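Read through the structure below, which is laid out as structure tokens, and then see the notes.
A single protein chain has been removed from this complex, and every other one stays in its place.
Chain nomenclature is as follows: A and B, assigned in order of appearance, with residue numbering initiated at 1 for each chain independently.
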Amino acid sequence: MRRPPLGGRFFDLQYANLKVGAAVTQHKIRMRVAIVTISDSVSRGTSKDASGPGVRDRCAQLGWEVVSEQVLPDEPVEIRGRLVSIAEGGSADLILTTGGTGIGPRDSTPEATTQACQKLLPGISELMRDEGRKKTSRAALSRAVAGVRGRVLIVNLPGSPRGALESLDAVAELLPHALQVLGGARHD
Amino acid sequence: MRRPPLGGRFFDLQYANLKVGAAVTQHKIRMRVAIVTISDSVSRGTSKDASGPGVRDRCAQLGWEVVSEQVLPDEPVEIRGRLVSIAEGGSADLILTTGGTGIGPRDSTPEATTQACQKLLPGISELMRDEGRKKTSRAALSRAVAGVRGRVLIVNLPGSPRGALESLDAVAELLPHALQVLGGARHD
Partner (left out) sequence: MRRPPLGGRFFDLQYANLKVGAAVTQHKIRMRVAIVTISDSVSRGTSKDASGPGVRDRCAQLGWEVVSEQVLPDEPVEIRGRLVSIAEGGSADLILTTGGTGIGPRDSTPEATTQACQKLLPGISELMRDEGRKKTSRAALSRAVAGVRGRVLIVNLPGSPRGALESLDAVAELLPHALQVLGGARHD
């Protein structure tokens, strides 16, 4: 997948302080983000993607590079397959999904994501729900998960435009560090 | 299963504001609750059910309709079977269990509930523990889970009378909304 040239839209870079061994070094972290909107109605074309574009704009504000935007129906096998294929494709460091994290009969994003991941990061989900509950008690109903496949981080965001951004904001500071660790540095 | 006539003991109805699409509409939500006390000693008749009646009274205060009260021993296969049978029987929207959520050798309610559910709602468990910890650090030892089978919500409460009510109070506001979503409206 082609990436936008430096100096283009995604020219901002992310910096993080990271301890490697005893020394504190500073690394440029390039966050390449794939956004996947998961919604039956958006996929069918009967409703507008209300959350994906907001997530894309927030990523741009964070200085992250959005490398793809896709829409999928609430079909767990399809979702899982796409997440695996993006994660193994090498073009993204972070996959952000939006939608399908609720308790409705068709919501299956968390299950599909769990199957696509080799490790889960329950603290990310807890953090998103904790922060969300400061805004609305309904955040407790989100079943969003986060995890790792290879060196790629996968994070579910809710499907409501506001919920998606609030969840992303809750963990945005943490994700560059997580990706740095996944690249081989040790956190623990 | 017969339900009490309107105007009888359970005449109060629950209202919830719920976004459906762009419009905010108000729905009457009828909460039909099955209470299951899980305790070897209550089941054997060697101790009194200390938590079930308190849960029943709190449900009545909340305007929820208690359709059944049952007692089971701490036998995971039996618990799971009963939860599935109530959920599929169509007479209850919400199953509240009390007891068997601790770490003792016989406590098996969370495992049995997990097996009975098609989806788990970790945010409900986190909320009950978070709120519980404001009262006692021991709330962190509760392994209570919550989940969904079909359109029925299943929520574990601890077996101590106080813990059961505190856990129920922590999520009571959320449950009518969750059930509304399960009925087909979309939360996410």
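The rule we apply is simple: a residue touches a chain if its C-beta (ideal position, glycine included) is under 8 Å from a C-beta of that chain, and two chains touch if they have at least 3 such contacts.
In this text the structure is predicted, and so the values were computed from the model without any measurement.
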item: Sole residue of A:A34, A:I103 or A:V148 that reaches the chain not shown, by the stated touch rule; value: A:V148
item: Listed residues B:G102, B:G147 or B:P176, member touching the removed chain; value: B:G102
item: For chain B, the residues touching the chain missing from this view; value: 99-105, 107, 111, 122, 125-126, 129-130, 133, 137-143, 158-160, 163
item: Touching residues (missing chain, whole complex) on chain A; value: 119-124, 126-127, 130, 148, 151, 171, 173-174, 177-178, 181-182, 184-188
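As a working rule, only the chains that are shown with their structure count from here on.
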item: CA centroid of chain A to CA centroid of chain B, Å; value: 32
